[in-house]
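Every protein chain of the complex appears in place save one, which is left out.
This part shows chain A:
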Amino acid sequence: MKSPWGELQELKGASTAQEEENGVRQAFSNDVLERYSRQMLLLRFGVEGQKRLSQKSVLVIGAGGLGCPAAMYLASAGVGRLGLLDRGDSVDRSNLHRQIGHTDASVGADKCLSLRDSLMRINPGSSICTLSTGITAKFALQLILPFDIVLDCTDNVESRYIISDACAALRKPLVSGSAIGFEGQLSVYCDSEESPCYRCIFPSPPPPDCVGSCDTAGVLGPVPGVIGTMQAVEALKLAAEIEGAEVCSRRMVLYDGLSCETRVIRLRSRSKTCRACGNPEDSSQRIVNPAEFDYGSFTLAGSCATPQSTDQGRLRATALLDKGRLKDALCIDVRPKEQFDMCSIGGFQNIPITKLSKELITIQNRVGDKEIILICRRGVDSATAVSMMRKAGIENATDVIGGLDAWRQECNPEFPTY
């Protein structure tokens, strides 16, 4: 199959100056020597390290909070070729506090192209290829094949399994980072015979409702910065083959910015029965090519969310335009306090869904035969809240389909986006 990357030029390596010109012997051109001198001065790096680095290709998947700092350090260090892969998101103003490769001027622009522009400003000699398609199971092998090292800077479970399975199949070292809130994690997979893959450590995915995202749970900007930067360190160690370097495999770094504690934990070795990198007892379970594996059902399995049957009995956002109805009802916004404090609809009080079960009795005593109207950001938690209330015997509760997002779209475009 043709590579989704098209024709990639062969890696040239850093330009070496002609030997003995005007009686001077030098390893690289003046520009290269000057630009990379501080890392070449390093005892274990040197000219040879720079040469190896310039002949390696690194793929950064995800141009967000992890991918920006990782790619910026890799491009500035002189990696031979850098691939950027992102699912075609455009830069949003709410990305900028952490996705430092983008600027206010690039809000609305394609993330891959915006990041590439930043990298070219830092190091105009960089060789950068971009694809705004994201990693897909179908093309995972072809997308990863042309690269020596892969960085997982994505933000979702499905991509993490696809990337790891493809790296396991191709035995490509995978530098995996993640961050949310004040915490980050880092590990390197598949970099040696004994090194496990992501699936060795996590054979089953978490239930979808246990997975937070930076968009909903929030994140302190520099926390993914710390982890993305550490991913660049690991990638440079691998690419330059730095002597004596110990890559973070069979280990995981846990960083907690809130307490400023860093721990390194020891992980198991490669599993002999891993579906991706071992030989499972039932050989039909073996994942040879991610294209043949159904990641959608795999990551959805084990959901413990309340199934949303129908929208019957739920309110359209436009129902909130009826001021009289709101006035007579008990209106509860079940988002976390931090979100409620940022913006809310007048007349709503805040009882976060995590505190709701404690408040049920109070609500029951207070509500009488009043209607209860529940709202949240997108209409998922509020539906859960309705079913919690029904279970507790509170019958007259309903919620708003699509939550505050729908309110903004259908009724009040002035309501803040966050």
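In this text, a residue touches a chain if its C-beta (ideal position, glycine included) is under 8 Å from a C-beta of that chain, and two chains touch if they have at least 3 such contacts; residues count from 1.
One rule holds for everything that comes next: contacts and distances are computed from a predicted model.
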Q) Given the options "FAD-dependent oxidoreductase domain-containing protein 1", "EKC/KEOPS complex subunit CGI121", "Ubiquitin-related modifier 1 homolog" or "Exosome complex component RRP41", which would UniProt use as the protein name of the unshown chain? A) "Ubiquitin-related modifier 1 homolog"
Q. For the chain left off this view, which of A:Thr103, A:Gln185, A:Thr229 or A:Asn350 is in contact with it?
A. A:Gln185
Q: Would you mind spotting which of A:Gly108, A:Gly212 or A:Gly347 touches the chain that isn't drawn?
A: A:Gly212
Q.
Could you pull out which residues of chain A are in touch with the chain that's been left out?
A. 62, 64-67, 153-157, 160, 177-181, 183-185, 201-207, 210-214, 217, 219, 224, 252, 254, 256, 259, 263, 265-268, 302, 304, 354, 357
